[in-house]
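All protein chains but one are shown at their positions in the complex.
Moving on, here comes chain A:
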Amino acid sequence: MLRASLRGLLDRKLRLTLAVIAIVLGVGFFSGALVLSDSLGARFKAMFASVSTNVAVQVTARTDPAQPSQKPPSMTQAELDRVAAVDGVGAVSPDVTSAFVVPYDTQTGKPLPGGGPPQLGIGIGAEGDPMGVLSLAEGRWPTGAGEVALSRHTAAQAHAAVGRQVKVFLPRLQRPQMFTVVGVAAYAGGRDSLGGETVVLLPMAQAQEAFYGRTGLYDGVSLTADAGVSDEALRDRVSAVLPATFEAKTGKQSSADQAAAVSDSISGLTKWVLTPFAGVALLVGIFLIFNTFNVLVTQRARELAMMRALGASRGQVTWSVLVEALIVGVVGGTLGLGLGALIGGGGSWVLGNLGDAKLPGSGITVGLDTVVYSYAIGILVTVVAALLPALRASRVPPLAAMREIAVTDRPLRLRAAVGVVVGLGAAALIVLGLRAQDDGLSMVAAGCGVAFLAAIVLGPLVTRPVGRAVGLLVGWGVAGSLGVRNAIRNPRRTAVTASALMIGVMLVTAASVVATSFKESVVRALDTTLRAELTAAIGFQQPDGRIGISSAAVARIRQLPEVQEVVAMHLAVAPRLNGETAASIGVGAIDNVPGAQRTMGMKRVSGEVRALNAGELVADENTAKARNWKLGDTVRIALPGAERPYRLVGTVEASPLWANFLVVPMPAVADFAGPLIPQAMIDVRDGADVAATQAKVEEILVDFPSVTVEDKSSTTRQVTQVVDIAVLIITVLLSLAMVIALLGILNTLLLSIIERTRELGMLRAIGLGRGAVVRMIGTEAVLMSAFGGLLGVGVGLGIGVALAKALVYQDAITGVWVPWWQLVAAVVVAAVAGVFAAIVPAVRAARLNVLRAIAYE
C-alpha cells in the first residue's frame, strides 16, 4: 500500500507542486521570523561579547520585568568601595552611563538624528577604560570640566576632531553644553562603533554631575578577576556584599542577557508582523491543499476502488492518501525552512547593516526549534487539510472499479442549515456585542470570526446565483457562457477555491474599513477640536521625558507675542495601575489644563477638571468606567520614579484625542523617566502669521534633539500617513495570501482540465477554436476570482463595519467610514488577477491533442 501511494505521488508530483508552494510560503514566513530572531541574536551576542571579553563579573541594577520603565536605582560610592574591596577583584570599571546624550554636527549645528542606535554619554577615568574595550586612537582621555572624548564613529558623524569644540545635549540639564574634544577612542579590534551608537566620553565626576546631578553615584560596575579566581566564584563573593537592588552576573552571562534583550526588542516587531501573515498563508494553504486532494481523490476513484476490490481495507485507503499528504508536508516543510533561512538571513543582514549599525558577524542561525516547528507546521497543516479527502477516498465502493459510478454531489441542504445557524450565531454575537456597547468589542470580534466560518460554509450555496450574475458581466459569447457554466458546475470546488482568495480580500477590506474610520475620525477630531495651530513634538521615539523640550523653552514660546496659549504635556508610558501593568494607558501631566480645555477639546464630564493639586487625578470617562473608578476613589499609579496614590477628582469626555489617558498633577513629573516635554500644543493668536510664528518657535527649539514643529495640516498628514502605511503594509503582506489563492485557482483549473480532457477534445472536435478554449478557461478563472473577491469584500465589509461600530462605542473613533473605491478596486484586482491564474491552464487546454483527448481505452 505504501509503495502504491509513493508511486502515485511521483505520477502526480506536478499536480501537487502548487499545494507544496502554499506550504513553502507559509512555513517560510514562520521560520523566517524565527531565523531572523536567532541570526540577529547571534550577531548581537557577538557584539556584546566583544565588549565584555575581559569582564569577569558585571554588577547591574535589578530590573523588574513587570515594570520595564522603572527608573533603575544608583549605587553609592560606599557600595562601590565595598565591591572593589572584595578579595579576588582585579580592575574596577565603574559604570556611569546616560542615554539621549546627543552630540551636534559641528558643520550644520543640528543635533544628530535619534530614533536609531543609542546615543550614549559615558563617564571615564583619567587612565581610560580598565576593561580595554575602548582605547585611545588620538589625543588623550578627558580629565577636566568642559573636556570630552568621542568614539571614532561619533567624531565622524559630528564632523569633530581633537581640539575642536562640540555641542552636546545633556537631558538632565535640558540643554546642550559646549565641550572641547581632547581625544578620539576606538573599540578593540579597530571598530569605530559596536552597532552604530554614538558615544560621548566625559570625565567621571563631570559625567556624574551631568547625568545624576551629583558625584558619587554609579549605575553599576564591571570587574576583572585576579589570577586563579574563577568568574563564578568572584560573582558569588561580590553578590554577598551587594545591596538588594543590585545583582552580579558573570561577564558571559551578562553579555548574553544584553544581547537577548536587544535582539528580542528588534526582532519582536518583525516576528509579530511575520507570524500572523504566516498564519494567513497557511490558512489559505489549507484550502488549496484540501481542494487538491479532493480532486485527486475524485480522479482516482477508479484506482482506489480497484484497491478496495483487491482487498485493501478502508483504513489502508485512507492511510494511502494521508501518506501522500505527509510527504507533501515534509517536502513543503523542508523547502519552507530553506525559504525561511533566506528570509531570516536576509532580514538579519538588512537590519544588522541598517544605517551605521554594522553588527559584527554574519551568517544565518537556524535553531533546532525552528527546524522542529517548520516540519511540525508543514506536516500538520497538510495532513489536516487532506484528512477529509482521505476519509472520502475510503468511502469509494469497490464497485466503482467495475463501472462508471456517477459522482453525485450530496445535496447542499444540510450545509444550508448549518450555514444559516452559524450565520445567525455570528449575527447574534455581533448585535449583542454592539448592544453591550462598552464591553462588546471582544464579543463583536468573536462574532466576526464566526461570520467568517459561516461564509465558508455558505460559499457553495451562493456560488451558482453569484456566478450567474457575474457571468452576465464576463461570460460573453459561447466560450464565455461555457466558462461560466464550468465554473458553477461544481459549487463546492469553486467555493473552496474562491474562499482561499476570500480570506485575503476579506482581511484587507476589514482592515481598510477600520483604518479609514480611524483616520477620518482623527482627522475630523483634529479639525474640529484642536484649535492649536502648531504642534512641537518628538518623532517616533519613546515619549517618556528623556527626550523633548525643556520647560524653559516652553516658557520662552509662551512669551512670543504671536502666541495665545501653549499646552505642554509631560508623558509616561506603560504605568502600573493598582499593581497591574496597563500598557495601553498613557499618563500625562499638563502644565496648562484650562488651556487644554480651550484648545485641545478636553471636556469635563464629571467632577472637577482644572489645574491639579498634588495627589489628584483626572481620567477619561471610558478608562474610569472600564476600571470601575468613582470620583473620590484612590488609584495607585506606579511611575518610573515611585508608586503613589492619586484621588480621582474628575473625568473628561472620551474622544480620539482623549482616549486611554490619565492626567496627573505637575509635581508627578519628578517621578517620570525624564523632565522633558515630548509634546506641546501652540495656539497662535488670531490674526498672527502662523508660518512666521512657526519659524520663531523653531528658532527657540533648534537645540532640542528630535523635536520638530508642525502646523495643523502636517500634524494631520502625519496621522494619516501612519494609517496609510499600516494599511499598505497589511495589503502588501496579504497580497502574498492572494498569490497563494491565485495558485489555488490555477491548481483547480489544471485539475479540472485533466478531468475534462475528453470534453475539451469533443469541443475541439466539433469546432471550438483554440482562442475560444482560452477564453472559456479565462472566463472560468475570472469568475472564480471575482467570486472570491466579492465574497471577501462582502464579508470583510461586514466585519470591518461591525468592528468599527464597536470601536465607536469605545469612543476610540467617532464614526464609520467605508473606502468604497478601494473595495471596488479589490474586486477588480481580484478578477483581473484571475486572468493571470488562467494563463497556464488555458494554454495547456488549447494545446490539447484532440485525437488523444477523444480516444478511448
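Here is the rule we go by: a contact is a pair of C-beta atoms (placed from the backbone, for glycine too) under 8 Å apart; a residue touches a chain by one contact, two chains touch by 3 or more; residues count from 1.
Definition applied: contacts and distances are computed from a predicted model.
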Next on the checklist: Leaving aside the chains you can see, what is the UniProt protein name of the one that's missing? Options: "RNA polymerase sigma-70 factor, ECF subfamily", "ABC transporter ATP-binding protein", "Ferrous iron transport protein A" or "NAD(P) transhydrogenase subunit beta".
Outcome noted: "ABC transporter ATP-binding protein"
Checklist entry - Taking the entire complex into account, which one of A:L482, A:V496, A:I677 or A:L823 touches the absent chain? => result A:L482
Next on the checklist: If I consider the whole complex, including the chain that's not displayed, which of A:V133, A:A772 or A:V816 touches that chain?
Outcome noted: A:A772
Next on the checklist: Using the document's definition of touch, tell me which of A:R308, A:R392, A:K696 or A:R764 contacts the absent chain.
Outcome noted: A:R764
Checklist outcome for this item: Note that chain A touches the chain not displayed via residues 406, 478, 482, 485-486, 489, 758-759, 761-770, 772, 850-851, 854, 856
